[in-house]
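Complex shown without one protein chain; remaining protein chains in place.
By written order: A, B and C. Residues from 1 in each chain.
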Amino acid sequence: MEKNKIWKGRINKKSDILADKFTASIDIDKNLYMQDITGSAAYAVGLNNIGIISDSEIKGILSGLKEIKDKISSGKIDFEDYEDIHSLVEIELSKIAGESAGKIHTGRSRNDQIVLDEILFIKEVIIKTSENISDLQKILLEKSEAYIDTVFPAYTHMQKAQPVLVPHYLLSYFEKFQRCIKKLFENFESCDFLPLGAAACAGSGYAINSKLLKDILKFKKIGSNSMDITGSRDFIIDYIYSLSMIMLNLSRFCEDLIIYNSQEFSYVDIDESFCTGSSIMPQKKNPDILELIKGKSAVVTGNLVQILTLMKGLSSTYNRDMQEDKKILFSAHKETNDSLEIFTKVIKSTTFDRSAIKKSMESGFLEATDAADYLVRKGENFRSAHNIVGKIIKYCLENSLKLKDLPLEKLKNYSDYFGSDFYSSIYLKSCINSKVTECGTSTNQVKIKIKEAKININKIEKDLIILSKRIPKFEEIISNKD
Amino acid sequence: MEKNKIWKGRINKKSDILADKFTASIDIDKNLYMQDITGSAAYAVGLNNIGIISDSEIKGILSGLKEIKDKISSGKIDFEDYEDIHSLVEIELSKIAGESAGKIHTGRSRNDQIVLDEILFIKEVIIKTSENISDLQKILLEKSEAYIDTVFPAYTHMQKAQPVLVPHYLLSYFEKFQRCIKKLFENFESCDFLPLGAAACAGSGYAINSKLLKDILKFKKIGSNSMDITGSRDFIIDYIYSLSMIMLNLSRFCEDLIIYNSQEFSYVDIDESFCTGSSIMPQKKNPDILELIKGKSAVVTGNLVQILTLMKGLSSTYNRDMQEDKKILFSAHKETNDSLEIFTKVIKSTTFDRSAIKKSMESGFLEATDAADYLVRKGENFRSAHNIVGKIIKYCLENSLKLKDLPLEKLKNYSDYFGSDFYSSIYLKSCINSKVTECGTSTNQVKIKIKEAKININKIEKDLIILSKRIPKFEEIISNKD
Amino acid sequence: MEKNKIWKGRINKKSDILADKFTASIDIDKNLYMQDITGSAAYAVGLNNIGIISDSEIKGILSGLKEIKDKISSGKIDFEDYEDIHSLVEIELSKIAGESAGKIHTGRSRNDQIVLDEILFIKEVIIKTSENISDLQKILLEKSEAYIDTVFPAYTHMQKAQPVLVPHYLLSYFEKFQRCIKKLFENFESCDFLPLGAAACAGSGYAINSKLLKDILKFKKIGSNSMDITGSRDFIIDYIYSLSMIMLNLSRFCEDLIIYNSQEFSYVDIDESFCTGSSIMPQKKNPDILELIKGKSAVVTGNLVQILTLMKGLSSTYNRDMQEDKKILFSAHKETNDSLEIFTKVIKSTTFDRSAIKKSMESGFLEATDAADYLVRKGENFRSAHNIVGKIIKYCLENSLKLKDLPLEKLKNYSDYFGSDFYSSIYLKSCINSKVTECGTSTNQVKIKIKEAKININKIEKDLIILSKRIPKFEEIISNKD
Partner (left out) sequence: MEKNKIWKGRINKKSDILADKFTASIDIDKNLYMQDITGSAAYAVGLNNIGIISDSEIKGILSGLKEIKDKISSGKIDFEDYEDIHSLVEIELSKIAGESAGKIHTGRSRNDQIVLDEILFIKEVIIKTSENISDLQKILLEKSEAYIDTVFPAYTHMQKAQPVLVPHYLLSYFEKFQRCIKKLFENFESCDFLPLGAAACAGSGYAINSKLLKDILKFKKIGSNSMDITGSRDFIIDYIYSLSMIMLNLSRFCEDLIIYNSQEFSYVDIDESFCTGSSIMPQKKNPDILELIKGKSAVVTGNLVQILTLMKGLSSTYNRDMQEDKKILFSAHKETNDSLEIFTKVIKSTTFDRSAIKKSMESGFLEATDAADYLVRKGENFRSAHNIVGKIIKYCLENSLKLKDLPLEKLKNYSDYFGSDFYSSIYLKSCINSKVTECGTSTNQVKIKIKEAKININKIEKDLIILSKRIPKFEEIISNKD
């Protein structure tokens, strides 16, 4: 069946059926129905304000929009009859409100309407995504406190490097996600403008009250340039970029945990309810969720490439290529939030195996840097100290010894600076607590950072409440007209 | 509800519901049900051959598989109850065939099974994609013959460069798509191997008759290395790469046509049944389909990035990250084939506007190269000839003249080589027919190329019939056991 | 020759020569020599502050660093002798300052040192990039004022849509670049932290005075977590993302101008000093620079993919994969700034051809939306108005008429709302000035926007001066110690 269309005046022929199917976006943009209806309600109120829609008409339009919303949410409208969500709303409205429905497109084009829908969507999901990150951060803090005394080997080049506290490790991800929230908040501000009034590309031919619309739709600003508004998708790319950074950092966390979960490392134990088995190897307990998240990070990176490639070299202003943006946006958004939600549950259920970690730390010369630092404190210059300790370790490796096993006289062969206080200086706890710089892993600093992180989370939660109030609600808009 | 699983022995706890949802792939891999059932039938026949499945059991299994296939194709199985398509088939089969269903996984893992499913899928769709390209090529040839005499300006740097025949232009895309078919055929060969026998990653612990399985499933080769088979997706990446090249070339064709369809160029007229209007600007007749294809080419490029990023740095052998491959594959496949199909219809309905083209060619000095070539034929060296004609054109531009408007004595001021035969040498037809090299646009050469292209298309069609015979059919496999 | 190395203690064998060459980064990171020397000077001052470097040593170290800086800037050091810039500075310093040079690595690792170098580099080039954008914006404003009265067709779908003012078009890019500057400023803040003190990954074993170092190096904050500091490159990715958005928007501007520069459009005239000719076609005047910028936007998008793919799934903390980040960063930075600088010169030299534009606007029914708006103002509902005008245009097209050619009685056949005031309502100037919304193209609004844009540019310039003061200068650091 041919779809209902709103632009038929100039075109003589019926559309080709395959063409109809190919150009229809309803399968994708139906997800924006709430935004489209909310935006249309606000716009109708605006048109009423300047007299294009009469006081008697506005009531019918608003209650008609409510009816459409209820129909859609209860599955009573067949999306397939329509080309896109804008046409659906206008045509369904005309069935309810008659001729006056034809007015809601006055001075508005699908070109500015879709931007509004996308902005409203993104503002809303930025909050959701931020909440998901914040939930993950809270678990990281809980775990940090639970393992406040657990020492853990930090790796560089996938080689044991230096001892750190488990919470120091966890907080390194807290920081990464904190930056992601910051980006999301910046995204929120950068899509906080009224696009209505841009119409097709040149601006609207009606003196719509932009100030009023801005207030109803809770925007901070009125968009600046109609050609830019209708022809850009920068705010969508920005959001997808933020999502790709969330996934990038998640993928690194997953990689760590997959390795720490291997039998060879055995540092963490992922709860069985988040593992899967093998259809052929009965012994396996696979960290599939973490692997899938890593896979999904590739999907989201690709989504970013899609939208960048889509927009590259596109001539001004609106081109239909841009219709593909929603598919890309919804994919990146869903993959990221699904991943955040499940990852938070996984990490919550994961425990660190203190005894396995302790055993592992006995080897690997994690205290080597501290041994060199000992010599420096005694008067050696750093580069020489580094060389001396390097030679001692070589000797240890060749003779299967640990640093602490070497008698003082042996050590003195390498440097006269060695004294009996050397041995306590290379206890793991000493190594930890010697890292006194603000960003270091000393217990003291880590406790300070946990405290600061809690303050941060509280701040984010408050900010999120404030941001929520900057999302327009359909019910509020229509009730204000009663 | 918790999904049915086939790997529960070792895992104590119930899965987390969200984890179940997150790891399930049934939404995506249900598209492979036909391949999975076909592969399972073949494998069951193989197990029967070596006595693991008895003669009495095999009948029940095969008819059970047929029943499942029929149920699925008529929508009678609720996919949501299952984790993936492999589990669905095994568990549904156990409902029909009882205990013997438990045998079809003997010596087979989901790790080799999914590779088989994907190979069968890709072999099939390579043929479909090739047919779609071939259909497009046929239309290009039809159009080439219809416009065999139409001269057209070739552009470099989006500037008129030299006259060519419209069929010469169309054949430049024929060539591009010919290369794409070549790639697809190479893809077909590179995924033409039996993966069964690889099992989880080390090979199967049962002496399955690989030779027999290869023959039933119509493969040319038996896979070489179980770790490689279960841990690689190179054949999928190869196919997605080919798709991205198809879309890249389509995107260029679309860009050309969008520009040629602009009012300023007006070289082509896209049939109205493939255009859309504007919701606000009644005069518009927009080439949306071409724009959408251009957009979709960005999507497919991104799909390639997704699969490359997914596999980069992945440790041997199977990792669950790889589950995301199907989503990516299906996207790239669908976008490309949808685009090919609709583009073929668009191009078929599109006409070249001979009079607009003719008018446009009056300006732009398209004959400049031929003017220089004229001087060279008379004895000038090329670099000087190029300079002389450059100066003449500068003069023409400053005086709003065309080359042919200059009297001979004027020309002689620039070079003594000019003679009265100059004027006929710069007729557009002369320009065309002077391009006598094998790859040039002379009418003669173009006619030869059209003839060769037809031969090519015939060859492709025959090759495709041969390839089709290398796809195993479920009905055939089960009927052979009757 | 084997390169000089600073880490040889533990490794027995000489490095393989090819391995040396492969791992060396000096070819790339030599570009950071100024940052490395500045950072080392600041760090030495810090070590002096806590007594690790004595008052007598510090003078030798600082003057040694100055000597190295002078040697490098006058080409007197052979980079090839060294592995990386850090080793070069330390080893060269030991030649001048002797043993005390061995102290400047006390409590510092190349892992935090390289982050400092990169941060200092990025903070500096963010300012440079912003200045380049600001210069471009100024030219856009100059041009906007020069063409304040020139009407121009806006395009959607590469089809004439509605008349706009040339400055309205130019300001649509002003807006895009304004967002880019905003991103750059956010990047500046997100890399404004002291990474020193992080050392290898666990924090420094020396009580370095971070507060002092922060002040000397003019940072706002001290980095939070040593594992995050040494193991992340988010601030680099953020900057490359901003560069890719600058290039994306430039690529669109270039695409517009390439098309407008075609003979068929002829809207703009790019000065010959920015065009190139053809080696074979004497008539060509090609907009090569614009094409190259478009090409370079693909390069920068690819740079973003490189850094994202590089970091994806990388385990904590520093891994040598990350060494490739600088090559990617420098490429993206250079391509973008080269493009910005030359594009600004091109656009400055480009003129709009008023008469060609005027001629072009006679056709294309650019006033169609206004005709529909006319009917709405008279009482028609918009959807009907749209349909009516669509039918009239169809009639015009079939009879080669323009809208203004239709007599009133003819118009009245379509709608009784038509009156004699219709004709003036579709003058181009009327169309322009009817677009009264804040973001619309009415002369009034455009003038307001130009005024606002000027204020914006002034603000940016002031901000940039403030930012410049947040870049540490080597001379200042060493002179403070005199």
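Following the convention adopted for this analysis, contacts are C-beta pairs under 8 Å (C-beta built on N, C-alpha and C of every residue); 3 or more make two chains touch, one makes a residue touch a chain.
Nothing here was measured: the structure is a model prediction, and the numbers come from that model.
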Quick one: which of C:Glu99, C:Asp321 or C:Glu461 touches the chain that's been left out? C:Asp321
Check each of B:Leu18, B:Ile96 or B:Ala154 against the chain that is not shown and name the one that touches it. B:Ala154
From the list B:Ser15, B:Ser100, B:Gln113 or B:Ser415, which touches the chain that is not on show? B:Ser100
Touching the hidden chain in the complete assembly: which of C:Ile50, C:Ile77 or C:Ile342 does that? C:Ile342
Given the full complex, what residues of chain C touch the hidden partner chain? 5-16, 18-19, 22-23, 86, 105, 108-111, 199-200, 271-286, 288-289, 291-292, 294-299, 301-307, 309-310, 319-324, 327-328, 338, 341-342, 345-346, 349
Contact footprint on chain A, counting only the chain that is left out: 156-162, 258-259, 261-265, 277-288, 291, 305, 308-309, 312-313, 360, 363-366, 368-369, 371-372, 386-387, 389-390, 393
Touching the unshown chain, chain B contributes residues 6-12, 52, 90, 99-103, 105-107, 111, 154-158, 161-164, 168-169, 171-176, 179, 182-183, 186, 190, 197-208, 210, 222-232, 234, 237-238, 241, 244-245, 248-249, 251-252, 254-256, 259, 294, 297-298, 301, 304-305, 308-309, 311-320, 369-370, 373, 376, 381-384, 386-391, 393-394, 431-432, 434-442, 445, 449
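The rule is simple: only the chains that are shown with their structure count from here on.
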Using C-alpha centroids, which chain lies at the maximum separation from chain A? B
Approximate Å spacing (C-alpha centroids) for the pair chain A, chain C: 24
Which whole number of Å gives the spacing of the CA centres of chain B and chain C? 36
Could you say which residues in chain B touch two or more other chains, in rising order? 277-286, 288, 291, 305, 309
